[in-house]
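Here the structure comes first, spelled out in structure tokens, and everything after it is commentary.
Not every chain is included here, but those present sit where they belong.
Letters A and B mark the chains as written, and numbering starts fresh at 1 in each.
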């Protein structure tokens, strides 16, 4: 199969809405950083890969991808994707595919793009997905295979269709696309879409419908369904019995990956799909269900981890961790519990950038930043987010989000 | 053996003192409603059975007893048992045995009644039990086999004997007994006993001593000894291994009944006598001791249930439930605990109708009404009663009874 000349991964955006988590592009799944799943897949369909980073994450992304690709630092950061593609000006030319580093989808759709691109009269191809309920994205107006216009974030009642544009854009001539971007100079967030719209009006742009899975990493809780997707890829267990120590009284189900150096304690149970990173200790009577656990963790005795993402070097002890995300080096004392559903069974909302956002999840526990420590017998309310480097005292009840560097004792918040 | 013509079960009384529990007559034991134990036993000794109900429980009682008996609705409800027997006027006549639906005893005593009733000069036979300590009931004055009088609820120092009258009354001619009831018209609660006393004075009434077990369902905690009685009837295990799923690492003792569709998790332990209703899930590391658990429950991982009665559809998770009664659809979050004894080792008292009542139990946990939810890491003090449809927040301490429809957060009580 013919490949597309260039593939651009947009990885330079801000992640404010992802707080208290960081580095969503570098989050590890099944032992690999998220970005490497994108590069591996994209390499199947593109000859050369460009990763647009920002100043902060450039080195990390280079390391995570073994410096195997071309890296572009995005200099303009307040003008969305337009800034990102403009940074590639002069470096990228000709046939180009653009994808977003915050999205994960079935890359096989690119086969369809390549096929359609054989018709040289088509100058751009967009991908759209039918949505049932309202989604804040760009909606396409179409006429058969042809895109008539794209309307960015219309009011729900003003949607021209139920087709939401995904960031999997094909341009026959990258410079031509840049021409329209530059022509539509604006300082707004929707510069990219305005440029694209101008091109749609003057050039032949077609679209392809996408019907498969789609994961967008917009809010921190979006990690959980993506984690579930990756865990579900585990078909059979991967356990090198020479390199792991599993108590004869422990039970390990069929679909788990257990890294080397892992110890699994007396009477413990690993109920897959699960991933357990290298050198992690699963204590006695621990129960791990459908969870992704990093390396060098101590999942202490009588802890239950269910449907949760646990980073590296996390210490737990006699906890219940349900539908939660714990960053690296989080510590929880004995008896601390994450509550993970509301009594009224409503979907759980969370405060993001001072607005309440519905997570659309009925079960959501805690989301905790790096190096935070939670005291024994403390109680975290459903959907609570706690910043990094924070301390929650023993026996506290945490009802609301706590910022980074918080000291929370006796129900009172101080900054460290 | 000759049978008595009529058997009346008095099931129309109020159950205010049974709050927060309901339907004490319909409470399920070993898979059957309590009333059906009475009807089955009474059918052995009586030709026809009349059940006196009230407006509220009539349909439920009919359903629970498969509409196999005669049902009488008690219309006068503020005059105790007199109202109940007067409701049977015109429907019941001749030899009649009257028992109370709130009491459970060894029905074989009725053999002795039938034997004594061969002496046609005896017009009523009462049953009495010797009591050690004071009990608020009717006391008999006797002369040999003959009852001289009955004194209702005397002061402790005024008791004429240590013989308490039980509600297992035989009347040779029910209409004759009704004659004395009607003759003694009063509006008080002790109308029945006054009528009986009048009959005793004018007719030959004998008595028989009862020395076996006696369970009176007056207060909600009375369910626990009755449950224990029924559990002790389980002699050998009843488990259909084709219809239940028991983990190979679980341990199940000799005397348990496990309903079909039950799942018993990894390393769990069922220490009999126990009853576990259909389709209930016993999670991993769960410990069930001498308890009665309904159907469709989720007894989540690491929960311990000891000497407790658990209704249907109850959800538990990492709890300790000791000497407690949980109604249908109760939910308790991870780490919530029932305290079940006082530090001073005194017997536990409970507020009933605004008066403190000694339960005479040194171990008594919580008594919780239907559909109530208890938050994670919350603490219920010994003997606490919580009404139905209530919510207790995470990490709360519940020191006192909470009413129905209570919202208890931050130590403050609101009504829903």
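The definition used in the following text is that contacts are C-beta pairs under 8 Å (C-beta built on N, C-alpha and C of every residue); 3 or more make two chains touch, one makes a residue touch a chain.
Quick caveat: nothing in here was measured; it's all calculated off a predicted structure.
S.K.: Because only 2 copies sit in place here, please give the count for the whole complex.
M.R.: This structure file describes a complex of 3 copies of one sequence.
One rule holds for everything that comes next: only the chains that are shown with their structure count from here on.
S.K.: Express in whole angstrom the distance between the two chain centres, defined as the mean CA positions of chain A and chain B.
M.R.: 56
S.K.: Within the complex, which stretch of chain A touches chain B?
M.R.: These residues of chain A touch chain B: 249, 251, 267, 269, 285, 287, 302, 304, 320, 322, 335, 337, 339, 343, 377-379, 381, 395, 397.
S.K.: Please give the residue numbers of chain B that touch chain A in the complex, ascending.
M.R.: Touching chain A from chain B are residues 249, 266-267, 284-285, 301-302, 317-318, 333-335, 373, 375-377, 391, 394-395.
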